[in-house]
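With one protein chain held back, the other chains of the complex are shown just where they sit.
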Amino acid sequence: MRPVIGIGMVGYAFMGRTHSQAWRSVDAFFDLPFKPAMVAVAGRSAEATAQAAEKLGWAHAETDWKRLLERDDVQIVDICTPGDSHAEIAIAALAAGKHVLCEKPLANTVAEAEAMAAAAKEAAARGVRSMVAFNYRRVPAVALARRFVEEGRLGEIRHVRAQYLQDWIVDPEFPLVWRLQKDKAGSGALGDIGAHIIDTAEFITGQRLTGVSAMTETFVKERPLAVSSAGLSAGGGAGTGPVTVDDAALFIGRLSGGALASFEATRFATGHKNALRIEVNGSLGSLSFDFEAMNELWFHDHTIGSAEHGFRRVQVTEPDHPYAGAWWPPGHGLGYEHTFVHETKDFLEAIAAGTDPVPSFEDGLRVQRVLAAVEQSAAEGSRFTTVEDS
Amino acid sequence: MRPVIGIGMVGYAFMGRTHSQAWRSVDAFFDLPFKPAMVAVAGRSAEATAQAAEKLGWAHAETDWKRLLERDDVQIVDICTPGDSHAEIAIAALAAGKHVLCEKPLANTVAEAEAMAAAAKEAAARGVRSMVAFNYRRVPAVALARRFVEEGRLGEIRHVRAQYLQDWIVDPEFPLVWRLQKDKAGSGALGDIGAHIIDTAEFITGQRLTGVSAMTETFVKERPLAVSSAGLSAGGGAGTGPVTVDDAALFIGRLSGGALASFEATRFATGHKNALRIEVNGSLGSLSFDFEAMNELWFHDHTIGSAEHGFRRVQVTEPDHPYAGAWWPPGHGLGYEHTFVHETKDFLEAIAAGTDPVPSFEDGLRVQRVLAAVEQSAAEGSRFTTVEDS
Amino acid sequence: MRPVIGIGMVGYAFMGRTHSQAWRSVDAFFDLPFKPAMVAVAGRSAEATAQAAEKLGWAHAETDWKRLLERDDVQIVDICTPGDSHAEIAIAALAAGKHVLCEKPLANTVAEAEAMAAAAKEAAARGVRSMVAFNYRRVPAVALARRFVEEGRLGEIRHVRAQYLQDWIVDPEFPLVWRLQKDKAGSGALGDIGAHIIDTAEFITGQRLTGVSAMTETFVKERPLAVSSAGLSAGGGAGTGPVTVDDAALFIGRLSGGALASFEATRFATGHKNALRIEVNGSLGSLSFDFEAMNELWFHDHTIGSAEHGFRRVQVTEPDHPYAGAWWPPGHGLGYEHTFVHETKDFLEAIAAGTDPVPSFEDGLRVQRVLAAVEQSAAEGSRFTTVEDS
Partner (left out) sequence: MRPVIGIGMVGYAFMGRTHSQAWRSVDAFFDLPFKPAMVAVAGRSAEATAQAAEKLGWAHAETDWKRLLERDDVQIVDICTPGDSHAEIAIAALAAGKHVLCEKPLANTVAEAEAMAAAAKEAAARGVRSMVAFNYRRVPAVALARRFVEEGRLGEIRHVRAQYLQDWIVDPEFPLVWRLQKDKAGSGALGDIGAHIIDTAEFITGQRLTGVSAMTETFVKERPLAVSSAGLSAGGGAGTGPVTVDDAALFIGRLSGGALASFEATRFATGHKNALRIEVNGSLGSLSFDFEAMNELWFHDHTIGSAEHGFRRVQVTEPDHPYAGAWWPPGHGLGYEHTFVHETKDFLEAIAAGTDPVPSFEDGLRVQRVLAAVEQSAAEGSRFTTVEDS
């Protein structure tokens, strides 16, 4: 019999639903060292939290996340709240000896992220593990992209172009939800989705952004105050309020291996819903990915004869592809939530193996430092700004 | 508190895993009239069935499917076995007052399917429901295609071209698994995947195939006997044995509304993994779908100005798309198993509403009659063969 | 100095414009054995033919095609008229010692085609060459497809699926032009565009269709009579008249090498403008082509590791691709008329080399026999009909 490992989750909105589905599913598809138990979910409202527990399959509901830290049947704390609460919860949970899985971005400021990374380092010395939830690393196609780069299939990398394109606030009547408020969200498109493409680009290339030149813009500067509702609300009322985060962020930069990179994160790319796109060009080949077709990786092998050159559409659903063998036969694609299943699987395996899972809080801090460099460059006439060494 | 409804599943191989994930997930995403309980799974081997129960999340394991019929805590029997056992299990379950969800094809012969449809009709009079699991109807994009046709967006339908292309037995060394044996599988590509495109074409168009002209072929006539293993094995040993089913089936036909249709089902379409493709052309517009990009429906609206004509790639992930609103934000795609979640949801709702779910056993019989007409035409020099009226 | 070779063209409508552009351009891009001279164009109306000569760049205008045969400065007769006049013109031209390039389909009946093939054979013995203008063989991507098959890259061919999809007569108010009249056009979609996919399928595979099972349909049975106008008119007036050709033809068949094939030619595939599509699946790889993206060939190589499997989009614009090196740098695509340039180039080279160009009139007769078998099968309840041996 495998040991049971208990999970306590904080927050039950969009991310909480996603993580719940991961914890619920992972054991049926992977051979895990632990049997995961969905012990308790924590939220502020007793009634709403109880409803969420029933709906999402958690055995208990708590109205204070600190209660999770006190429970002996909880070994993992899974943080699915907005970024302004990450540091407090994560540091306390690690101090209480709980392994921590924390949603991204790791924090709203570099200072918070530094404190979290320090706490994670100290906890790791005690065998307590932590991981930041950059789930897109666990798209099979993205993991395969990483494998191709690691195997040298791309040669020397010259270009990365990454975009994260959404359009959900194109309508100026869309309300002033928490994600549009700097005190809650830290930043706008930059931290919410720009963080993902920074992490994905560094993950696939195995290189680091050394400096950036950036611009940001807020296209719609005032929005209607939102009526409170789960997950999105600004705690509003009537009238309008100022949007205090960026709607879009563009930046170009250099990677540690000599490549040039361009990034764009926006919520105003009309017609694009969740287009996390990344292309990598190397001296021997190229890769292209778009999350809107998440089961595909496009690969160009430049070492074969030019009469056969061409980007090929690899359906990343074969048994010898990352994660894919655990699921369905070839050609039977996966969906968004599977990335979270893979995340929980890797996290559990690292805990069992006594190794530090990736991406670590240190990796989350890295991304935070890039975000800070972007904001600084944008504030200083786009001048090239070195990313602080982590 | 909602009433609990207990499920008993027969078979735990590929289809059993898929259905299990559906039963496990459906309650977290849809507002259901019942709380589904995964009561028991039945299989022949005590040890393997117990392992499957633990892995897939079933509370009990039974070594005889008849035990499920005796259990008071089971109200639904979910049949995930090969086609040769469907009739016996389904008829007995319906007689025992259990609602039945049965994998496709409904049966291996028209006679069995007729008996099942008769049993289903009789059971329906007693309030006992049945449904055949043509899961591809529940791909959001396919359901949207049906909606567009129903709304008249395509006008008069002139053409359907449907293909189901796989390549998993291209290698002549692939063993003689049960799906390649007529006594187990009924037919080859025809019944396994051809059945899906027949149902999908009739579902989307709302029309029926009235007659067909067909050819079938077995490209590799002898294969190595398989070593026994779960789900695939032929009970073999050493040596080779004859492939007794079709490797590919092609047919053209006419639909009740006057359209021409072509169909192709093959396991020798090298490079295609699970390409269930269907295109529909009408006087006012057209649709195109490929399961390998299952979150997309391509739609051409011919009523707008020709300067703007063009197939558009609709990402079927919007709140106003079928099923999609229950899941993730736009652009966050679903995967293969979600079609089964939708199936169980619709089945539970129909049971609660006291209505007959679709596709019914009668619909399954329809498809069986088309399959029979295809085989008859192929055997008689491809002559046009009328599909028997159901 | 190269010798001059004089061209005389019959007909100056759509095909005449296309061929004129080919004769005008070919010498600037290819190293030809002759310098082609656009000597004369023949048509019935003196005024219209003179205008066409001026517009299309022909030195002289003739009002009787027989005058071209009498001219000493004409060595090639290029036939761009409707199919009902091909036999008479071609046979007379060959008898007069003129090389003949004849538009497809070769003729409107098998009998005419047989007479033409016989005349071509007799002429070839005298060093007089003939060629039927299946221009799609000269799309670089199609020629590359043929090369891949010849080189064995696809292995044993199992499947061909070919479609030629247009939508230009979806509107029932579209008039009764000559292409919709059996006496002028021979057949409808079948002979006009079906002929192309038959030739393309046989060309790429190097195999012959041995038999077919077919259906045809005329969706719109009466159309407005057309007011006379160049190229399309029915010699009409007011009122409506019967459409006497097929709107669509579907057939399945067998190739001499054992492959199954399906074909569809239709002018009612709403949203498709000129989609000549063909896919070929073999034991070692697959190919896919769509003329609407004519500079691309999709190739799947099944001999590499499955982790890298996938159809690749080969841009057929490289120097080592057929024809492409004569034009522009890689990635600078060609258009429709370039296929005709390649045709004239190959024709001139064959004349100079004293070899018989392909596709020959015999090849044109072949296609005619397949068309006849399709019509016969459609008339006889779709029964499998052997293609008469040529």
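Should a chain be cited, it is by its letter among A, B and C, assigned in written order, with residues numbered from 1 in that chain.
We adopt the following convention: contacts are C-beta pairs under 8 Å (C-beta built on N, C-alpha and C of every residue); 3 or more make two chains touch, one makes a residue touch a chain.
Being a predicted model, the structure only gives us computed values, none of them experimental.
Considering A:D73, A:E88 or A:E217, the position touching the chain not shown turns out to be A:E217 (whole complex). When you scan A:S85, A:T244 or A:S382 for touch with the missing chain, the hit is A:S382. Across A:H196, A:R254, A:H338 or A:R366, the residue that sits in touch with the chain not pictured is A:R254.
Not every partner is drawn; the one left out touches chain C at residues 14, 17-18, 20-21, 24-25, 27-28, 55-57, 166, 168, 272-275, 291-296, 315, 317, 327-338.
In the full complex, the hidden chain is touched by chain B at residues 144, 299-301, 305-315, 318-321.
As for the chain not pictured, it touches chain A at residues 158-159, 161, 163, 165, 167, 170, 213-215, 217, 219, 248, 250-252, 254, 258, 260, 262, 264, 266, 268-272, 281-286, 300, 302, 309-311, 381-384.
We take it that only the chains that are shown with their structure count from here on.
Chain A and chain B have centres, each the mean of its CA atoms, that are 35 Å apart. Chain B and chain C have CA centres that are 42 Å apart.
Inter-chain spacing, taken between the CA centroids of chain A and chain C, is 54 Å.
Each of residues 300, 309-311 in chain C touches at least two other chains.
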